[in-house]
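For this view, one protein chain was removed and the others were kept in their places.
Chain lettering (A, B and C) follows the sequence in which the chains are written, and residue indices restart at 1 in each chain.
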Amino acid sequence: MASFLSLRDAIANEVRDGDVVAMEGFTHLIPFAAGHEIIRQGRRDLTLIRMTPDIIYDQLIGMGCARKLVFSWGGNPGVGSLHRMRDAVENHWPHRLDIEEHSHAAMANAYEAGAANLPFAVFRGYKGVTLPEVNPNIRSVTCPFTGEVLAAVPAVRPDVAIIHALKADARGNVLIEGITGVQKEAVLASRRSVVTVEERVEDFGPRSANAVILPHWTVGSIAVVPRGAYPSYAHGYYKRANSFYQAWDAIARDRETFLAWMDENVMKADAGREVA
Amino acid sequence: MASFLSLRDAIANEVRDGDVVAMEGFTHLIPFAAGHEIIRQGRRDLTLIRMTPDIIYDQLIGMGCARKLVFSWGGNPGVGSLHRMRDAVENHWPHRLDIEEHSHAAMANAYEAGAANLPFAVFRGYKGVTLPEVNPNIRSVTCPFTGEVLAAVPAVRPDVAIIHALKADARGNVLIEGITGVQKEAVLASRRSVVTVEERVEDFGPRSANAVILPHWTVGSIAVVPRGAYPSYAHGYYKRANSFYQAWDAIARDRETFLAWMDENVMKADAGREVA
Amino acid sequence: MVKPATPTEMMTIAAARALKSSDVCFVGIGAPSAACNLARLTHAPGITLIYESGTIDTRPDVLPLSIGDGELCDTALTTVSVPEMFRYWLQGGRITVGFLGGAQIDRFANLNTTVVGAYDQPKVRLPGGGGAPEIAIHCGEIFITMAMGSRAFVDKLPFITSLGHGTGPGSREKLGVKTRGPTRVITDLCVMEPDPETRELTVTSLHPGATREAVEAGCGWTLRFAEGLSETAPPTDEELAVLRDLHERTRRAHAGEA
Partner (left out) sequence: MVKPATPTEMMTIAAARALKSSDVCFVGIGAPSAACNLARLTHAPGITLIYESGTIDTRPDVLPLSIGDGELCDTALTTVSVPEMFRYWLQGGRITVGFLGGAQIDRFANLNTTVVGAYDQPKVRLPGGGGAPEIAIHCGEIFITMAMGSRAFVDKLPFITSLGHGTGPGSREKLGVKTRGPTRVITDLCVMEPDPETRELTVTSLHPGATREAVEAGCGWTLRFAEGLSETAPPTDEELAVLRDLHERTRRAHAGEA
């Protein structure tokens, strides 16, 4: 059942040290404000799941929140490396980071299977590649009708999903539009959830009969955080700050500049007041 | 690649004797006009797939078009039996009808697997029931991670899917809204397709970013058939003729009244001109 | 004065009373649909109604004739595809109460809606399972509504379409099913609940005017009655008025369609 809380309370209530956390948003609607609040609250030993780790996971990893990363593409889109993630994997800074690596298809299917309450996902994939040799969670099943062997991965079932959405209505129903990614699946696959939204409205009003909506009884804590996806974007609200993504390369390349930036722009910020 | 044709040509081009045909529409958007044209063209030996056979399959079966029926619920919704279907199963009139019976969950998953180009679908179901004893296409797979045994059914891969949709644009993209059922899956799972639409527009204009649309390159023949779903309905165009569904019970109960009604209302009608 | 309740109205009202405002219901056509909407229009305004056509949190003004009438979509929070409905919502374990009915039921609340006679040589071919086989195992609990009669309440089912309590204690558990299964059967004469120990359906409440004898006559097995057998509270004027209004609106709406 959805309850409206401050971002600080929402994160404090739903996210605990050692949790398996999925923060989703496929380029669009990445929950930056919520991620920053997790950093401020000093959560530790998180298993972070995300198809495309992006800057927000670079920040969480660099600030020492993560014990393990489950992912399928870890880069700064269109720019280059995630330097904090690389530093953790290559040099164990600030500490060792375990990784479980998949393909996008595997993770998308694993979220879908989690939402569908299945223990595993089946798909055609991972043919002729090395990843199954280094990831014991890539297995196979045989079609009982054709004998074909298909790839199988465990369903993703996080402790908590964190997403940013466009609107919540008074009852706590949540609307997502545009590039919807795997956010609906992430929430439905998780035990608990935090949803930040651009705005709270009394009623969604006229909309597509098939609008992507999470009913209030599937959602945990909701926090109203305008610009909560920045420097990612919110369809119809503000654009992706592509220049910030480019600027991040220089900020994150060096440990000291990274820590200074985080201190100034995240640690000193209040929950809900996000930096530009 | 979509081409716009008359209903007569669309059915003549895409539907052949002996085909496996899926006509979908979950209460909403049932392709009645297309079904009537199949009857007029005298197609035979069809394997008819449909979750909820409804009146249109009662008519196809009663007119001798079907050799086999694959289904999960065969009734007149809210009214009672499909008398022509029952007469075929119970008394082999007008001839023997083979059946392959599933649950809704199985068929919905089987269409989804077909659209996803998988050979089979996995789901949790069919526990403690008799159907697996009489349907050899209900099998199982074992989760390679948890050891749990789950139900498996073959993917649905029809020769041709037939659906009714709201609009096609000039390029042949097809818009569906409201209760979308399994129509998108049916088309994507099939080798060929016939789509009847309420109207052809130059462009869909403003719409949800996530509107349910079949791109033109996934669609075969398109025929513009206003009221082509009647007595089913088209969201935003006309309502379901519930009273016709109720009247059908008396029409279909008896072989002679059925044949007379079909002769008068279907066989003598032109393609595209549907009866009220 | 208000015309007294018919047995069918009593069944619908008794079913409605069992629903809570916090419930998420998978609704079937007929008595379940009437019961769920009656609950929504009386004591359970927050109830979430889901029909298998994909409509989520729908608030129809009139009762649908089919599971996918336009009214359901027009008044829904949103409408999802049928594969999504069965994967994310039903199998996802998000439904608290599922409604089922059937042509036949046995003492363990297993249901048959498939066939009477041999499967390959049916005496009566029924519509089949539809959503029932998976509704029966994925919803938190199941309410069954059925009118009594000895051809419906039978000693042995020729075909099990959906699982109730199987062959008794432990049946569901052995199959790995974690939901509660049928917790009440609401008939036109009484309410039955599975005995906590034997899982056999036991009459716990007689509707006003219904006798033990009538109930026994409408059942093909030797029916047990609970020790603390009670009488169902008679319909209130409000319950009857709201239900009859709903049916009257429905009758008028459907008559106006052609």
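Keep this in mind: a contact is a pair of C-beta atoms (placed from the backbone, for glycine too) under 8 Å apart; a residue touches a chain by one contact, two chains touch by 3 or more.
Given the structure is predicted, the values throughout are model-derived calculations rather than measurements.
Asker: List the displayed chains that the omitted chain touches in the full complex.
Answerer: Hidden chain, whole complex, touched shown chains: A, B.
Asker: For the chain left out of this view, which of B:134, B:211 or B:259 touches it?
Answerer: B:211
Asker: One chain isn't shown here. Among A:26, A:120, A:217 or A:261, which residue touches it?
Answerer: A:26
Asker: Which residue from A:44, A:139, A:240 or A:255 sits in contact with the chain not drawn here?
Answerer: A:240
Asker: Footprint of the hidden chain on subunit A, which residues?
Answerer: Given the touch definition above, subunit A has residues 26-28, 51-52, 71-75, 77-79, 81-82, 85-86, 89-90, 101-105, 108-109, 111-112, 123-131, 134, 148-149, 178-182, 184-185, 212, 233, 235, 239-246, 276 touching the missing chain.
Asker: Using the touch rule from the top, list residues of subunit B that touch the missing partner.
Answerer: Subunit B touches the chain not shown through residues 1, 112, 115-118, 173, 185, 188, 209-213, 215, 217-218.
FYI, only the chains that are shown with their structure count from here on.
Asker: At what distance in angstrom does the C-alpha mean of subunit C lie from that of subunit B?
Answerer: The mean C-alpha positions of subunit B and subunit C differ by 28 Å.
Asker: Could you state the distance in Å from the CA-based centre of subunit A to that of subunit C?
Answerer: The answer is 40 Å.
Asker: Find every residue in subunit C that makes contact with two or more other chains and list them.
Answerer: 73, 79-80, 87, 91
Asker: Could you list which residues of subunit A touch at least two other chains?
Answerer: In subunit A, residues 116-118, 209-212 touch at least two other chains, as defined above.
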